[in-house]
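Quick one: the structure is below, and I'll ask about it shortly.
Apart from one protein chain that is not included, each protein chain of the complex appears where it belongs.
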């Protein structure tokens, strides 16, 4: 099911397909006409996606068919093996962790995972991790330090799960610990926001040396729906809240929260997952290489400064 | 209620008291007679306790009125403050942890705690810890390393609890981790077996630079009852099993499992807790002082060698 | 979602009114006794009848936790910007101006130095009466500066948390204060200086999920509400009633999340005890001091 604003694109695509089909059946040459339409399609996609509102961007970030964490983990890397369990509370399917290879170098991969269908969504708790998920991530940070494996995290969660067991098991504590543990990594760490970067539950695995974001992904302190519910007591004001929250890739780059944006194929990652995966792979390699030249001390210091300096405030006159 | 073999001692004590009472009431001088009986009492205590069978020793180690972990923690040290919780699963009352002062030096204290009455025994789960208890101990090891606080542990447990939740939360895993974490301490560690050193649940907090044991305490791979149940399918053969297991302080010293024995007042720690506490305090100070002169590396190496070398085996001819 | 309390229920709050000079008498929330307001203030905002812990103004807290005349404020030199040009029912700029006027400080925090039972300490005290104690760039920066300066001056660090969470109007920048305050604590760790975290009613959201739960020792005042998600959010998510005492300090102590629940009347003495103990380990030269 296309998103509202994708309807014209889908319609045009359908027309081009029909025309191709017709040309084939009738054995006539409609090459020129098709080519014209294809150009129009490209322009339409470009215009549409360049001018998305922030709320539309939120919808793209959550679109079904958009590559999920596991799509990246399994396809960007070679030899991925999943490692399970936090050795204390359980094995949280909302966060997938493991080892993988990037050319000759082994890495630790940590990824939040929403479902690719309803069944998986339920299994993955819609990508909302419990404390066990963050504990598993921390176990991977330990493994990464011990074997000097760079860490790559993929962020895609509405947020950490707000439930009774999660609170009883110290959701706040474990997010804080994960932030701290990740900031202490002695190896290079890269984070990529691939879909929805939801609040502390996202940041818990986002304290990297370099933080990238996909063009249509978002990163926010609160979901537009919850924000609207608080500000206007009306969750349907989410589009307004999305606008106010400045949660798109470009906004975040302006605020220095992300270091760079990874362009998506025209029409969004969900229209061309394969190209998206390739772009992400290339970007990971390019970003990781210089980080691998840094010493432990430099990596720690760079990460410290990167996060220490975030925020906007003004000196008071007279101070 | 006295232990069987304590009956003659109790009887004699009662006679001396009666005589004192009588002398006072009648205003007569029975000093000589009393003094004779007191000498006899001393001899009787000494003989009895020097010749205790191993099973009797087990009974003394478990005797009601014998000082428990908290008695030591609260009275041996100054300024004891309890710290709670493992930050993951809960706060296990079977293991008490905290900070305390020994003259000018702060230390971390970890103690297994049986109850001093039925109510406390139930609260403390008879001193049988869950994974949460060992996690709490490990949190204290971290604190000890961070603030360079020597660690002193008091061992007194029938064993780690064998229950469903304990297994689900990885009882074996957490004992192994605790052994490993304690072996990695960068600060001096002392352990004192004050009552019952029961199996892995005891060893989990017993990987110290120096391991001491009270004269009538025991340390065993299995309880005599369980051992008898396995060997003779009859738990009432426990005395025989106790004999076979060589679990007394002297046995353990012969096997190099403990470094030294702390003498108890004549008649056992339960007959004179105050003196026992004083002896233990003096011993802790005496043992800790030289350890505090060692470097981190030396402490680690000493602990490594101490446990690496435990065991008895023979070279095969021709090897 | 974290600021709900501020926006919904506690906006021009009754609690605040309690501490206003409006009425001379008030009825205790907990025991229903009639309390003379001045008695409440004089009693460190504890009900003189039942000991119920009321929220405490930050200056009073600073004086409660430091030796007489020793407290010297550090914070107050920076003020919020409006990086998102945020407007809801009111603009962020106006909201802040109103809060600043009411609380007479630039943002929801007071930091400073003092002596606690003779020990040099730095304090970071969150002001719940300022925008629900929400953490934006200024709060994050003040905490980070205080932690770093404490490390420089060899002071132990005490944070007193009270917060509805992140400052929504600063968007993801407010989220990043979680990481910022967390990394700043490293400066203390490197010098083996104690960080004691005191959680007070209420502490939820991003503050709980960052520096406030990273104390070497974590204590809470009795009955404080402490959690990641607010109770309303959880209730909406799970569609069932929350258990009795859920997210309260005593509950969290049992769940292993706190070192102790400490009544306000004993708070200073407890903190002094922890700090004395944590600062008197072995010296780096591996010599036992006077054993």
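Per-chain residue numbering starts at 1, and chain names A, B and C are given in the order in which the chains are listed.
Quick note on the criterion: contacts are C-beta pairs under 8 Å (C-beta built on N, C-alpha and C of every residue); 3 or more make two chains touch, one makes a residue touch a chain.
Not measured: the values here are computed from a predicted model.
K.L.:
Going by the stated contact criterion, tell me the shown chains that border the hidden chain.
P.N.:
In the entire complex, chains touched by the missing one are A, B.
K.L.:
Out of B:3, B:81 or B:222, which touches the unshown chain?
P.N.:
B:222
K.L.:
Among A:12, A:30 or A:105, exactly one should touch the missing chain; which is it?
P.N.:
A:105
K.L.:
For the chain that's not shown, point to the residue among A:3, A:23 or A:143 touching it.
P.N.:
Result: among the candidates, A:143 touches the missing chain.
K.L.:
Write the list of chain B residues that the hidden chain touches.
P.N.:
Touching the chain left out of view, chain B contributes residues 160-164, 166-173, 175-177, 179-180, 183-184, 197, 199-200, 203-204, 206-207, 219-223, 226-227, 229-233, 244-247, 251-252, 255, 257, 303-304, 307-316, 319.
K.L.:
In the complete complex, the non-displayed chain touches which residues of chain A?
P.N.:
Touch with the absent chain occurs at residues 79, 81-91, 99-106, 132, 135-136, 143, 146-150, 187, 285, 288-289, 292-296.
To be clear about the criterion, only the chains that are shown with their structure count from here on.
K.L.:
Hey, how far apart are chain A and chain C in touch steps, shortest way?
P.N.:
1
K.L.:
Quick one: most central chain, C-alpha centroids?
P.N.:
C
K.L.:
Take the average of all CA coordinates in chain A, do the same for chain C, and state the distance between these two points in whole angstrom.
P.N.:
Using C-alpha averages as centres, the distance is 33 Å.
K.L.:
Would you kindly tell me how far, in whole Å, the mean C-alpha position of chain C lies from that of chain B?
P.N.:
Measuring from centre to centre gives 42 Å for this pair.
K.L.:
Where in chain C do residues touch two or more other chains at once?
P.N.:
Correct list: 255-257.
K.L.:
Could you pull out the residues of chain A that touch at least 2 other chains?
P.N.:
Expected reply: 169-170, 173, 177.
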